[in-house]
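One structure, as structure tokens, below. Some questions next.
Just one protein chain is left out here, and the rest sit where they should.
Chain nomenclature is as follows: A, B and C, assigned in order of appearance, with residue numbering initiated at 1 for each chain independently.
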Amino acid sequence: MERFNASISVDQRLCLQDIRGSQAHAAMLARQGVIPAADAEAIIKGLEQVLSEIQAGEMAWTDSLEDIHTHVEARLKELIGEPAGRLHTGRSRNDQVATDLRLWVMQAGRELDTALRDYQRSLVGLAQDHAETIMPGYTHLQRAQPVLLAHHLLAYVEMAWRDRARLADCLGRAAVLPLGAAALAGTSFDLDPASVAQDLGFQGVFANSLDAVSDRDFALEFLFVLSLIQVHLSRLAEELVLWSSQEFGFITLSDAFATGSSIMPQKKNPDAAELVRGKSGRVVGGLVGLLVVLKALPLAYNKDLQEDKEPVFDAFDTVLDSLLVMAPMLASLHVDQARMGRAVEEGFLNATELADFLAARGVPFRQAHEVAGQAVRLAEERACALQDLSDEDYAALCQGLEVEPGPELKQALEPRRAVDRRTSPGGTARPNVKKALKEARKRLWPEG
Amino acid sequence: MERFNASISVDQRLCLQDIRGSQAHAAMLARQGVIPAADAEAIIKGLEQVLSEIQAGEMAWTDSLEDIHTHVEARLKELIGEPAGRLHTGRSRNDQVATDLRLWVMQAGRELDTALRDYQRSLVGLAQDHAETIMPGYTHLQRAQPVLLAHHLLAYVEMAWRDRARLADCLGRAAVLPLGAAALAGTSFDLDPASVAQDLGFQGVFANSLDAVSDRDFALEFLFVLSLIQVHLSRLAEELVLWSSQEFGFITLSDAFATGSSIMPQKKNPDAAELVRGKSGRVVGGLVGLLVVLKALPLAYNKDLQEDKEPVFDAFDTVLDSLLVMAPMLASLHVDQARMGRAVEEGFLNATELADFLAARGVPFRQAHEVAGQAVRLAEERACALQDLSDEDYAALCQGLEVEPGPELKQALEPRRAVDRRTSPGGTARPNVKKALKEARKRLWPEG
Amino acid sequence: MERFNASISVDQRLCLQDIRGSQAHAAMLARQGVIPAADAEAIIKGLEQVLSEIQAGEMAWTDSLEDIHTHVEARLKELIGEPAGRLHTGRSRNDQVATDLRLWVMQAGRELDTALRDYQRSLVGLAQDHAETIMPGYTHLQRAQPVLLAHHLLAYVEMAWRDRARLADCLGRAAVLPLGAAALAGTSFDLDPASVAQDLGFQGVFANSLDAVSDRDFALEFLFVLSLIQVHLSRLAEELVLWSSQEFGFITLSDAFATGSSIMPQKKNPDAAELVRGKSGRVVGGLVGLLVVLKALPLAYNKDLQEDKEPVFDAFDTVLDSLLVMAPMLASLHVDQARMGRAVEEGFLNATELADFLAARGVPFRQAHEVAGQAVRLAEERACALQDLSDEDYAALCQGLEVEPGPELKQALEPRRAVDRRTSPGGTARPNVKKALKEARKRLWPEG
Partner (left out) sequence: MERFNASISVDQRLCLQDIRGSQAHAAMLARQGVIPAADAEAIIKGLEQVLSEIQAGEMAWTDSLEDIHTHVEARLKELIGEPAGRLHTGRSRNDQVATDLRLWVMQAGRELDTALRDYQRSLVGLAQDHAETIMPGYTHLQRAQPVLLAHHLLAYVEMAWRDRARLADCLGRAAVLPLGAAALAGTSFDLDPASVAQDLGFQGVFANSLDAVSDRDFALEFLFVLSLIQVHLSRLAEELVLWSSQEFGFITLSDAFATGSSIMPQKKNPDAAELVRGKSGRVVGGLVGLLVVLKALPLAYNKDLQEDKEPVFDAFDTVLDSLLVMAPMLASLHVDQARMGRAVEEGFLNATELADFLAARGVPFRQAHEVAGQAVRLAEERACALQDLSDEDYAALCQGLEVEPGPELKQALEPRRAVDRRTSPGGTARPNVKKALKEARKRLWPEG
């Protein structure tokens, strides 16, 4: 039962936050005249000592001291004696643990944002190397229209901008101090939570003590933000797995991110990408788990809330590690531009161009579409590309239409031309993508 | 297969958005000179006609016209003939459906925000009626310390403020126009998406065409916002169920929100609250479902994305209905103040006060806590409240301490005093709560 | 509120089960002498009449008669008058609705089992056509070793056997009658639930009345069985999407299960497979939703349980439709054997064979593996297959080893030989697979 009840194996990870929170609390208590300044000083110094000991691996963790708060306080008492007892004035473990976890999320969020930025930088770096590389754009995993590889990669940069915006919103809401709500109702001591908030980097202070100790919205929102990041990564990972298959053959992963097989000497398995993809499960699972915990929980604090920390820690570790793996994996992969180019040539991706060409010359769109379809079928029969059909073929196809397919037709069918025709805002034309790259660089390397 | 493939039974709900989006697109095409102004005019008028027909229930929905876009366009063609074909210039169904759903979410979000506000108003209204009503505050569902009922209700108002802030953030990110991304790569037509965005109330325009057609972050974020609202409601619903039990007996629900039993004449079941609580399942299920859909989906559009609409519609309906039920249920419930008062008297909720009283008079806190524990055990034996122990009892309990328990002790044990001592910011003291109520009124009824 | 509370829009689907259950209940009441035989007869006939009316679409559904039970009983009263009131003797809506849903699941389960069998038959039919077709077997989506397409397809047949076994177990547990538990405590009437169970096809009778009205394990287990089926289908659907891409080019879907693009004339999108894949989301979402509903629900009946039906109905419809689409899609797809054959030749899938060949001739496995790896690199450089390296190449590679690579080496590298060497039980050797096909036929077409 002691083991079942104890959370120390999990929440020892909050030691830094617990101690910083306690130091700020003690300083405030002294400023407010609630405890003597000398006591506060002793507490703050003592806590610094406890922190060094923990960081030096000298703390003896035990389930009999249920949680991190008890460990810290017990050791503090050993170090400084009686004044240690004054630290808990005007607070309880209910508001203390909420403070710790919020502080932790705020710090983790900053790390996450940096990792997201570095991942974006990797994507943009690779995109810059491939600002002219043409690949098939897919819908339904069918080759659809040629696009720039850079354009494709920048789609993931966009997702990451949204992830970072969601993260910032989440962190803003997390940065509300609950300390001073005490057990549930507030306290009679003359506290000044606003100054504690400022000391610790919070942006605001709780408005309602019952809410302060029972609210885990910030943990849920953080888990959602993490889930969405990992789902985005799973999409890119899926593409890396596809692209490194023999069938696609678009990329070769660096050996550091792929492993061989003990049985099959020819293999180069994209393990890292597969793991990133698979790990979306555990992050989503963590989100679901905490939603289940919160469902139908009456106010205010309930012990069920102890289950908040593990999914948050695990999901954060997973997403951070995935980003840290993805960034160098992207930076080090090799793109087979020739293979991509052939794929663009072979899939009739220029059928749209053919239809557009005819439409632009006055053929009603439905009819133009139909002729393009006939051309595709003819080229399939001949096992050639659309641009390899003869002028006679095109003449026959256009019979009855008021169009004279000349050399401009063949030009229009060139993939690079197709790419460059997509000039609408956000389209894949080279100037658009170059502009997008330039803007991305400006945002991601603001100092140049 | 036709039925399996068709989405019309679901996406007909997007008819208004589909038509408004098409009208704005046509107007822009004319402004840009892509199609003749006369055609645009015919299209816009024709679409208005289609809309009236749909709203009048005159559209014959059929799975053979797969989706809402096809229905609208087919009918438009019947009405205005050839110019209808020009409407699809420079767009595809991939960007069109994303536009429709975003518009729908933007509108639904506004309705939701209003419903949240009205729910908050109901909570504040009830809180105002009970600005002096004292109830037990609970932790671990054990009576802990007395709080004001108003304070308890305002905790839910706080949750709703966060819900509304999350919703606003989500809607800001949803309000990015994808129209003009076409199938996946942009288009060669000279579009002006920014002006369409302005016409339709979007705040921005997509930056990357591949992202624009494959992004469903806004739907996932909306589902998360909805899940968290419903989880909050499930917590309040749980409390309403508890409070209306015979054991608590704190409230009586109005007959409109409770039902009798065909077998048991004495029963009054809190059906509405139970349904609100239970419906958290379907909203969370919808969020999980869409996360599963998105997992490992390569770019750009895939048919899997068709599964985005139903969970969004269902979760929105569920949450909106729940709010619309909760608001009047709160407004019409009857609070048994006397029963609440007795509950406060009986649970030794003032044991903290006793300990604090002693501590304030110099007894070390651990010792004060111990004496309070002894007093509780004594009162349990005597089957009386702490305030009903005799002066002799207290004298005996305090033996050896340098405290003289006089009449102020008994005063300190009064629940109202206990409440009013919780004066720290965010605490339950009456002046605090009155201030909080005043601020809530100002925010919720800004015009006074 | 009436609309919020009513379930009739959902549970009208239980009309057949509700009426059959009521008829069996009435017959039993008469057999036990609880109600007159004439009344039971009138009830049974009257209910048959109500059923015909419902099936003829003549029932006027209204939220004011909350649920299916009320509708049926109200109409029965109109038809037969006073004896209708006796039908509810010894039961309540709590045990009645549980009976209805169990009956529905039992019937749905039978349909599902048939659909699973037909899906297996489609797989086996396709496998039989390809008992000699060799394709690359994949791990990590990398070509690993050649396997028979039949072997690959039979892996999905195995999954479906497990699905059917799980379904049978689930249906056995669902087939326990709750009728007679009444509201929660049983009844004083002299009921004989065992005979009702027999009439309705249940295999057993509830043992505890509180459990009988609050248990939804059968619904959860059914949802889990459905989730796992759909996850299996999502794996096959993913492969169909991959295989019908231009990169793989292994299969062509029949036009009935693929759609063209209004913009891109060359496209043939595997819509049906994508939908099957995507719909795994809603089934898993339904399972999660009901788990959330049940979490922390005290005994016995709570209104939350009303949320049990929609996920069950929706998940069943989804899975059944998916199976019904998958079976003919598999039956009608075209396999490009030549393309598969080329893929087998090109990916160095016989590197294992080379290593095995050397190992069988006494070269230590690690060394053999290394030589095979060198051969792969050499062949990559030469852009040829392993079997196309010259005898001199092999002589050089084997230098220092006591092996004389002769013509048997080249033979060992033939894919068909590689397949046929996998003779261990359950391996892909042709005789194994033929035996597996034969057994599958015997189980799936027992009458021959």
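The rule is short, and it goes like this: contacts are C-beta pairs under 8 Å (C-beta built on N, C-alpha and C of every residue); 3 or more make two chains touch, one makes a residue touch a chain.
Keep in mind that this is a model prediction, so the values were computed, not measured.
A.B. asks: Under the definition given at the start, what are the shown partners of the omitted chain?
C.D. replies: Looking at the entire complex, the absent chain's contacts are A, B, C.
A.B. asks: Just one of C:Gly180, C:Pro270 or C:Gly373 touches the chain that is missing; which is it?
C.D. replies: The one listed residue touching the chain not shown is C:Gly180.
A.B. asks: Could you tell me which of B:Ala296, B:Val312, B:Leu330 or B:Val403 touches the chain that is not displayed?
C.D. replies: Considering all chains, including the one not shown, the answer is B:Ala296.
A.B. asks: I'm checking contacts with the chain that's been left out. Which of C:Leu103, C:Leu154 or C:Ala175 qualifies?
C.D. replies: Of these options, the touching residue for the absent chain is C:Leu154.
A.B. asks: Which residues does chain C use to touch the chain missing from this display?
C.D. replies: Touching the missing chain: residues 85, 88, 90, 94, 137-141, 144-147, 151-152, 154-155, 157-159, 162, 165-166, 169, 173, 180-191, 193-194, 205-215, 217, 220-221, 224, 227-228, 231, 234-235, 237-239, 242, 277, 280, 284, 288, 291-292, 294-303, 352, 356, 364-366, 419, 421-429, 432, 436.
A.B. asks: List the chain B residues touching the unshown chain?
C.D. replies: Touching the missing chain: residues 136, 139-145, 241-242, 244-248, 260-271, 274, 288, 291-292, 295-296, 343, 346-349, 351-352, 354-355, 369-370, 372-373, 376.
A.B. asks: Would you write out the residues of chain A that touch the absent chain, in ascending order?
C.D. replies: Looking at chain A, the ones touching the missing chain are residues 1, 3-5, 88, 92-93, 182-183, 256-257, 259, 261-264, 269-272, 274-275, 277-282, 284-293, 302-307, 310-311, 321-322, 324-325, 328.
Everything that follows uses one rule, which is that only the chains that are shown with their structure count from here on.
A.B. asks: Would you mind working out whether chain B and chain C touch using mostly the same residue numbers, over half shared, or mostly different ones?
C.D. replies: Same, since over half the interface numbering is common to both chains.
A.B. asks: How far is the middle of chain A from the middle of chain B, if each middle is the mean of its Cα atoms, in Å?
C.D. replies: Chain centres of chain A and chain B, defined by C-alpha means, are spaced 25 Å apart.
A.B. asks: From the C-alpha centre of chain A to that of chain C, how far is it in Å?
C.D. replies: 33
A.B. asks: Rounded to the nearest whole Å, what is the centre-to-centre distance of chain B and chain C, using the mean of the C-alpha atoms as each centre?
C.D. replies: The mean C-alpha positions of chain B and chain C differ by 36 Å.
A.B. asks: Where in chain B do residues touch two or more other chains at once?
C.D. replies: Correct list: 88, 182-183, 277, 280, 284, 288, 291-292, 302-303.
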